[in-house]
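With one protein chain held back, the other chains of the complex are shown just where they sit.
Each chain carries a letter (A, B and C) given by its place in the written order, and its residues are counted from 1.
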Amino acid sequence: MSNYVAIRKWADEEVSSQRADKARIAIGLGTCGIAAGGNAILEAAERTLANNEEIKADVVSVGCIGICYKEPLLDIEIPGQPRLSYGPVTPGETKKILENVFIHNIYEHKKALAVIDDDAFSEIPSWNEIPFFAPQERTVLRNCGFIDPEKIEDYIANDGYAGLSRALLDMTPEAVVKETLDAGLRGRGGAGFPAGRKWTIAADNIHTLRESQPDLPSYGYVICNADEGDPGAFMNRSVLEGDPHSVIEGMIIAGYAIGADYGYIYCRAEYPLAIDRLKLALEQAREKNLLGENILGTDFSFDIKLKEGAGAFVCGEETSLIASIEGDRGMPMPRPPYPAQSGLWGIPTIINNVETLNNIPVILSKGAAIWAEKGTEKSKGTKTFALTGKVENTGLIEVELGMSLRQVIYDIGGGIPDGKEFKAAQTGGPSGGCLPKEQLDLTIDYEALAEAGSIMGSGGLVIMDESTCMVDVARYFLTFTQFESCGKCVPCRLGTKRMLEILTRITEGKGKIEDLDALEELAPSIRDSSLCGLGQSAPNPVLTTLKYFRSEYEAHILDGRCPAGQCKALITYTIDKVDCVGCVVCLRACPVDAITGAKKEIHIIDTDICTRCDTCRQVCKFDAVLIDGNLL
Amino acid sequence: MKKITLTIDHKKIEVPEGSTVLDAARAAEVYIPTLCDDPLLEPFGACRLCIVEIDGYRGLPTACSTPAADGMQVRTSSAMIETNRKTSMNLLLSDHPLDCQHCVANMRCDLQYVAAYVGVRGDNPYQGEKRSYELDDSNAFYNRDLDMCILCGKCVRACDEIQGRQAISFGYRGFSTKITAPFDLPIWESNCESCGRCVDMCPTGALFDKSQLKHGLPTGETKTTCPYCGVGCGLIVETKNGEIIGVRGDRENSVNEGHTCVKGRYGWEYVQHPDRVKKPLIRKYLLEGKKKSEIDKSSSDWEWAETSWDTALDITASNLAQIRDSHGADSIGFLTSAKCLNEENYLMNKLARQVIGTNNIDHCARL
Amino acid sequence: MAVSTHDRSALIPLLQEVQVEMGYVPKEAISEISKELRVSTSDIFGVLTFYSQFRLNPTGKHMVKICSGTACHVRGAPLIIDAVEDELGLEDGNETTEDGEFTVEKVACFGACSLAPVVIVDETTKGNITPDQARRMVRKIIKAEAKKKKAEAANE
Partner (left out) sequence: MTNAMDDIAENAEAFFIIGSNTTSQHPVFGTKLRRAIQQRGTPLIVADPRRIDISDIATIHLQHKGGTDTALINGLSYLILQNGHEDKEFIAKRTEDFEEYRAVIQDYPPEKVSEITGVPVEMLKEAAEIMGTHKPMAVMWAMGITQHIKGVRNVMALAGLQMLLGNMGVQGGGTNPLRGQNNVQGACDLGGLPNNFPGYQKVFNPDVQKKFADAWGRGTAPKVGKTVTELVPEVLEGNTHAIYVLGEDPIMSDPDTKHIRANFEACDFVVLQELFESETAPYADVLLPGSSFAEKTGTFTNTERRVQMVRQAIAPIGDSRPDWHIISDLAKRIIALTPELLSLNAPYSGWDYDSTSAIMDEIAALTPQYSGISHERLENGERLQWPVKGYDHPGTPILHVGEFAHGKGKFKPIEHVPPTESPDDEYPYIMSTGRVLYHWHGGQMTRRVEGIMKVYGESLVEVNPDDAANIGLNGGENRIRLTSRHGTIESKALITERVPPGMVYANFHFPEASANELTHASLDPVAKIPEYKVTAVKVEKV
């Protein structure tokens, strides 16, 4: 009998004893839950319990289940009954719902969202029936929002560490590498390099090193890149916050497969909750002999250190990340040698992203064949996305690769809010591109996205509507890449600077039509001759917007007009004489006193004073403030 | 050591394993432009000018960082390479003052040379903000004009990899990246030892010796050995109009591989100092045939008189001979010089032993 | 075999510790770390100025962090930034107000994109915020500070 069987038995017993006699009130306190006011809900729940002795329950915080637009979420789980989700709830509603459920046995409420995995209540839909969840496939997010991320027993009771157990006890390292190769898992961090191939190279190099230098302190490293630097993406954060053990297990399996001795998790410092949960998870894994010396009683030893990033997007680049762990500026080094040949401190190193590693335990526990049933020929499995921007249902989603963009935006995302028109979907963050309406039926896979000029990236998916200026978006991304450029190589340091200057000129109405030629000339050179991925992909947002939204650039340059009404230098605010009721709200709110008028009189904006701060438009309850004569 | 053979622009070349493509190109005497590479430094890959095409390789790898491999086929020029080089060079120059006439590095500037090679001239399609800093003239020997800096990092790497000092570093990032001393203070307030290696390696006019401001380009160069300590660094003395105007390390000398210390590189002014004694000097009493024991040293008898070599040497010879004859050879002592040539020391030894006949010869070896 | 007792990889964690403790990384700490790890002060300065997390100067009493992620950007973050900077009279790229009361920091992304735009004022996180609400959050703190000062003055 292996150790794992004992551990699993312990976990099952723990979980059932915790759940058997006591109800659980779970509040989503991922970062987005907190931003939506989750802490007030937690307080309200605790207060309610304190005031009602008859309510016997534990109040716990859980990670993000993904349905962010319904945050803050309140989940109730009573022994013997299915779990119920309510959201978005206010503190007052929290009190009401808890009292209803626990004291009066009333489950219905206007904020009742779903029943998890059951259809016990006809009035409340099962969670996989609601449109946001129905088209999703949850492999990566298998545990997120369901288990208590601070309890290892929860993870283990849900098949956690079963993959590790199988790898360590039943398989050779070579077989583990082969399993990963067979699954066809591609790196989820960006370019989609097959994980198994990376492992094979590292394993070979580690083997050679061990033969040639038999007395080194270590021979190989596994680095988990958790420095999710993409603005507009939070998939990794959610996984780390909601299911930290899945990543740790993936790293240990990777370590075993390639023959590494140590692992590093390089995590964004901006994710304090993820860091806390990782620390706790590492401790628990060590305590259960799932990490450290002689894991599960085998000869294999492996330990993991947590390193906090310090705020540099370029550290997503493998050689920069290594420099950063070594205590240096995160400036990339030319490759070859690749990290798998000579990485951290010159030792073979693999770097995989959070989602890649999270998939590994599933591949090992269920087998490559089952895992690979999902997805397309060349893009296997599922992929998480942070669906955000101008879309009705924002949140963390996971879909089978090969689904169309339209399904994601309209079926899961519920379309564009406020009756506006879809304009573009941005994938891949600063390294990716903006895809137009014509590409809505594009299937989401590595090849199709690349062909359209974008990339899969780590999973940022920002939806833009007609009020988003595409020139401004390109300028936004270039501002980002210029700021984040490490400054080492010429094309990236100066090329992105010159592109940014051109884009800024255009958004300020000072552009010339030759500027578009300069952009088109610079972009490929920067792409082809930059040192690292940051520079090589920096032109993508410009190239795709130029390709798909050239007319918008031309409108800025030739007509001095920003069709989306965003570029301050090119727009004027006016008040519609018909709709204005003279309520003085905008007049009072205007920070520069640009609005004149009196009660019941039509207000007028002095465009010379106006700073286009948009305050009047936002406070007007009558949609009377127009940009360039349009209601946006 | 294992050798590998590769082809660069149809030229076959054999190089030791571990060489880069750029090393191989240099061995084959095929020019590949570069601004950030130096054979003495680790590959860096910043300037992106040494891009090449290699069969079986994706994109445009840089020759400086790509290991040479057996059977490799390398092309150093193609339309694609030229276009990208031109763009990189135009970008570099878009952030560089272009008044070469005012620059100390004019005509010995790698940037100028490579720009001409790549074929980039006056009209730059990419205009924009240029970095602008105050001139740092705080160091006693060299100036730093960061407006001229192209961030090739050679100075930082020379200070780290060769001098082991790390007095300067890359600071900030993006367009704001600059070479900094700690806390952005003037270089004099860093732990810089003024070895001058950064100046030596700078490919532009960003770092230059103060002496260069005065003298312009040298007309002559002489390889020699440093006159200071016992390490014996190889130096190249730069001259013009019969005067020394600069010194740099000799890269071909394996003692120092072009390296120097502050004294070796910057301590040469004494050679031409006005204090140099330019004519033989002799005390007046000797010319007047007086006896030393009888003169008053505060009188004009003890003053110096310039004289001819013949007079000085005749008087010296006769005095030494006379003392030898009257007090014996061992009443004369010789202090030879640890600063003089081997040949001169040998002659001093021969003078003492053969001509005078004493073993009373020593020098400051112990001091 | 080489003997290495000075682990350079401890540099960034040490600087982070100092920053957590002090709110910024003072010169004295840099010299000390330089001696301890045998990394030159110039190298440390290079590292500090590379990573956006590090500050070389003390921050204001109150922190306003405004998310500039993509989702926030398309949902109006630039207007929030303008509003807060205008409210605090910050100009020329200064991050901290002259009176040392406020520091405004533009953060790459909090990862709370679904609630864009997001602002964190001291310990309070606020999603779906408007420029006007942002102004009011800041004003509230200014008022509270003024009140506190008045009370202190009265006590004396």
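We take it that a residue touches a chain if its C-beta (ideal position, glycine included) is under 8 Å from a C-beta of that chain, and two chains touch if they have at least 3 such contacts.
Quick caveat, the model's predicted, so the values are computed rather than measured.
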In the complete assembly, which of B:69, B:100, B:185 or B:320 touches the absent chain? B:320
Thinking of the whole complex, not just what is shown, which of B:59, B:186, B:216 or B:232 touches the missing chain? B:232
Out of B:69, B:146 or B:355, which residue would touch the omitted chain in the full complex? B:355
With the missing chain put back, which residues of chain B would touch it? List them for me. 140-141, 161-165, 193-195, 210, 220, 222-234, 237, 239, 242-244, 252-256, 259-264, 266-273, 275-283, 286, 292-293, 304, 309, 312-321, 323, 325, 327, 329-367
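Convention: only the chains that are shown with their structure count from here on.
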Answer with line, ring, star, complete or other to describe the graph linking chains that touch. complete
Could you quickly compare A-B and A-C and let me know which has more C-beta contacts? A-C
Here the gap between chain A and chain B, centre to centre from mean Cα coordinates and rounded to Å, is 54
Would you mind pulling out the distance in Å between where the CA atoms of chain A average out and where those of chain C do? 23
Check: chain A positions touching at least 2 other chains come out as 312, 329, 331, 484, 486
Hunt down the residues of chain C that sit against at least two other chains at once, touch-wise. 39, 43, 46, 50
State the interface residues of chain A toward chain B in the complex, per the touch definition above. 312, 314, 329, 331, 333-337, 482-491, 493-498, 501, 518, 521-522, 525-526, 528-531
For a test of understanding, state which residues of chain B touch chain A in their complex under the given definition. 43-48, 51, 59-60, 62, 64-67, 80, 83-84, 87-88, 91-92, 94-95, 125-126, 128-129, 150-151, 153, 169-170, 172-177
Interface with chain B, chain C side, in the complex: residues 27, 30, 39-46, 49-50, 56
